[in-house]
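This report concerns only the one structure given below.
The other protein chains are all here in position, but one chain of the complex has been omitted.
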Amino acid sequence: MSLKIGVIGVGMIGQDHIRRLTTVLAGAQVVAVSDVNPEQAEAVAARIGARTYPTGEALIEAHEVDAVLVTSWGPTHAKYVLAAIVARKPVFCEKPLAETVEECEAVLDAETKLGRRLVQVGFMRRFDAQYRAMKQTVEAGAIGAPLIFQSGHRNPSVPGYYTANNALTDTAVHDIDTARFLLDDEPIAISVKSPRKNSRGGGLADPLLTLMEMRTGALVAIETSVNIAYGYDIRGEIIGETGVVTLAESNNVVVKTNGGFSGHVPVDWKERFGAAFDTEFREWIAAASDGGAAGPSAWDGYVATVATTTGVKAIATGARELITLRERPALYA
Amino acid sequence: MSLKIGVIGVGMIGQDHIRRLTTVLAGAQVVAVSDVNPEQAEAVAARIGARTYPTGEALIEAHEVDAVLVTSWGPTHAKYVLAAIVARKPVFCEKPLAETVEECEAVLDAETKLGRRLVQVGFMRRFDAQYRAMKQTVEAGAIGAPLIFQSGHRNPSVPGYYTANNALTDTAVHDIDTARFLLDDEPIAISVKSPRKNSRGGGLADPLLTLMEMRTGALVAIETSVNIAYGYDIRGEIIGETGVVTLAESNNVVVKTNGGFSGHVPVDWKERFGAAFDTEFREWIAAASDGGAAGPSAWDGYVATVATTTGVKAIATGARELITLRERPALYA
Amino acid sequence: MSLKIGVIGVGMIGQDHIRRLTTVLAGAQVVAVSDVNPEQAEAVAARIGARTYPTGEALIEAHEVDAVLVTSWGPTHAKYVLAAIVARKPVFCEKPLAETVEECEAVLDAETKLGRRLVQVGFMRRFDAQYRAMKQTVEAGAIGAPLIFQSGHRNPSVPGYYTANNALTDTAVHDIDTARFLLDDEPIAISVKSPRKNSRGGGLADPLLTLMEMRTGALVAIETSVNIAYGYDIRGEIIGETGVVTLAESNNVVVKTNGGFSGHVPVDWKERFGAAFDTEFREWIAAASDGGAAGPSAWDGYVATVATTTGVKAIATGARELITLRERPALYA
Partner (left out) sequence: MSLKIGVIGVGMIGQDHIRRLTTVLAGAQVVAVSDVNPEQAEAVAARIGARTYPTGEALIEAHEVDAVLVTSWGPTHAKYVLAAIVARKPVFCEKPLAETVEECEAVLDAETKLGRRLVQVGFMRRFDAQYRAMKQTVEAGAIGAPLIFQSGHRNPSVPGYYTANNALTDTAVHDIDTARFLLDDEPIAISVKSPRKNSRGGGLADPLLTLMEMRTGALVAIETSVNIAYGYDIRGEIIGETGVVTLAESNNVVVKTNGGFSGHVPVDWKERFGAAFDTEFREWIAAASDGGAAGPSAWDGYVATVATTTGVKAIATGARELITLRERPALYA
């Protein structure tokens, strides 16, 4: 009865998802793996009793594979997703759906032509209990119409190759998707400001303040701090017409010693979003077992790539850049 | 590879555990069920594709059953646990291990004679992230030697048959076990005070203040409020020589509207301890797959029953009653 | 127009009150001082331009003195308060009103004979914004009838001469008065438990758990920790029939660094109750300017002394001791 999954790309994130699918969650088994590095694929496959495939395409076509998980190198995402659509198999694709807008559009075209959703994109924050409570609060009308969303992402450090563009495409992409999710709104323009640089980041322009304008007129102000040392801390507040809703601090205990009180801040995304990843895959397993997908769609992946691509342009020009989206197909209504 | 589990007793709690074992967690399947009500057993078995057995004993002896989950009526717990020990099968027993001290002792005798642990008792708070952080804080020496543990259990309401004795045996039993877990200490005396009665509880003596004295001299003060309407709220604070550690509030978002801020309090044990139950069974599946048990032992079940039995006596006498424990077998060191 | 105050006893607390009356608050001036140590009196008087008097009685009788502040050694309080009543002058007496029940009763007799209030006792917590909000919450019916009040007093350390009896008469006396204030109730019995001793306190029985039973059946559980190192921390929670109300943490900023968040805990009573002392004297100045008193009365001072005296007896006997109060005169209704 369990969903037979083939995994393309077994690097760090792929292996963590395999761990989750095989040792944490009910209802799934990983039967096939493929990787650009065949030895890596063999090693992982041996550990979990799966078969290896020479290519992602071969894995997708394999009869034993019910559903596909794409955790390969970013530039290869789109081709595997497209192949899965051709094979009519549910596919979970880690973000980004594709690195170029054109590839995202090809996925939209293929899926809309098919006429039903097969693609789920890995925006795990949509499965986080805090963000879900936040969305519920807004939708219940508790704070009136939302006017501003302040979103903050902070993590201790980034590797040397990380650039300001990565701050948009790898990091703020989550805030951008979350903003769309929480506000039920689409972006129309984006600009990026850079204050004095954090000296811990070498020459990196860090932090960034990204301002995104939404179709309804709501504003989204995103703080991205990627070398802030103290922890992995996700902040968010929506300011509405009559009230505000704020992500709570999520700690376990408060300790009082030496003249003060104190508590823990998460150290990394695994700690902060571990439960959200569990929920994300639990809902995907259920949906894929029914031949479909849950939560963030190819459309969400497309808008994220358009917005971050435009944001990268805004960094280069220093100006406010317009975000142009195609019309949303009815499939994603 | 997955652990084949037989479930004895498929009432509300049994069905919830079956749901967890079959649709939430990896590594287990429920292959056998038994219930005092055969129709109930048939219905549940049909839903999950399991076989039914006429008696718990027959289920325990079945070759297809690797491990046993006892969620039957309290007075029957001990006999099934004893049968599982005879069959040398790992057994998870919902609390209480047994309702009488004598039965608990029979389990201790059987297991110690066997010479290895097979029994795990369902004190799920030991798997809760907050309590684990609290224990870690104490063990790290952050607050000095613990002197007082203030524990509070509050839930909205109880059914009409619930008595003050239930407040000890069904409710405060968790605080008692948690105190032993957090303080690494054993109780030596117990007394119970009853303030004015909550008018919502009819004639029920509610709330109760239970004072438990520990071997080291630490004191445990337990507030048990079972008709407090506002929510399911578990409070705890350990006062040490140089500091204190307190369970944090565990909310998702804070909303500000109408002159105030506000947040959510859990509505029931499923919400408050859902993740702890997941962890409890995840660790049990892993341990039982290796033929053993994790976390709370038959010894913990025994002490809980001695303490609550003595507490019930203290309610009757209105006096401080001594808790007398046998010597702890090396198996439970 | 300002109230002319004479101060009897210019030790640490007396000087702090003089500072408050002369440099912080409007509406008062200190015109007279007296002290068992005449040189001390001279020094303080010179600093603020006041006159010295050889005895407290002489100061009370002085024509220039409108109102009297008694901050002398505890055993002398009653005689000065009685003299002030004879002189028909408003008198603020630091706690205790008197160290013996008999002296308290003499004050009650004198004041009730006079037929109007002149005496205010220094229970400053009644003027604290947090406690006032707590009382307001209870009186508004927000939590239903109060059933249990958990009160916690913690301070970093005490001098070597401090005994377990002091924990009642000097420290828990505040929790006892606060309980009466918040619950609008009177104590009928008291018992004291002592857990393992905090090793920081030498042989001192510290902490203490005091249980006070109230006339309505409500229970008051008082934790007194006087060597807890980490700070001056006052905790309180009232458990009602349908909800609870808790003193909030009162910090200024939260800092996140090094994997955690943290904030400040007050260091001493001056920090924690500074604003409450200001309010206490502001209200006294207003009331005394009209010839009367505000807030805690001689009756409150009397009950506190009866309760702490009985508590000291309970420490000695290890038993529950009954608190016997005279009937409350109509003056204090």
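In this document, chain identifiers A, B and C correspond to the written order of the chains, with residue numbering beginning at 1 in each.
We adopt the following convention: contacts are C-beta pairs under 8 Å (C-beta built on N, C-alpha and C of every residue); 3 or more make two chains touch, one makes a residue touch a chain.
All of these numbers come straight from a predicted model, not from anything done at the bench.
Undergrad: Looking at the full complex, which residue from B:G217, B:G263 or B:P329 touches the chain that isn't shown here?
TA: Looking across B:G217, B:G263 or B:P329, the contact with the absent chain belongs to B:G263.
Undergrad: Where the complex has a chain not shown, which of C:V101, C:A221 or C:V245 is the residue touching it?
TA: C:V245
Undergrad: Looking at C:T52, C:Q130, C:T171 or C:S194, which makes contact with the chain not pictured?
TA: Missing-chain contact among the listed residues: C:Q130.
Undergrad: Please pick, from A:V24, A:I190, A:I228 or A:V255, the residue that touches the omitted chain in the full complex.
TA: Only one listed residue reaches the unshown chain, and that is A:I228.
Undergrad: Among C:K4, C:R51, C:K79 or C:K256, exactly one should touch the missing chain; which is it?
TA: Within the whole complex, the residue contacting the unshown chain is C:K256.
Undergrad: Which parts of chain C face the unshown chain closely enough to count as touching?
TA: Within chain C, the residues touching the omitted chain are 21-28, 129-130, 132-134, 137, 142-143, 242-248, 250-258, 263-264, 275, 282.
Undergrad: In the complete complex, which positions of chain B touch the hidden chain?
TA: 229-231, 233, 249, 251, 256-265, 267
Undergrad: Which positions on chain A touch the chain that was left off?
TA: Counting over the whole complex, chain A touches the hidden chain at residues 144-145, 147-148, 150, 154, 193, 195-200, 207, 209, 211, 213, 216-219, 221, 223, 225, 227-230, 233, 239-244.
To be clear about the criterion, only the chains that are shown with their structure count from here on.
Undergrad: Which one of the chains is farthest from chain A, going by Cα centres?
TA: C
Undergrad: Find me the chain with the mean Cα position closest to the mean of all the protein Cα atoms on display.
TA: It is chain B that sits nearest the middle.
Undergrad: Roughly how far is chain A from chain B, going centre to centre by Cα mean, in whole Å?
TA: 38
Undergrad: Could you work out how far the Cα centre of chain B sits from that of chain C, in whole Å?
TA: Chain centres of chain B and chain C, defined by C-alpha means, are spaced 44 Å apart.
Undergrad: So which stretches of chain C touch two or more other chains?
TA: 229-230, 233
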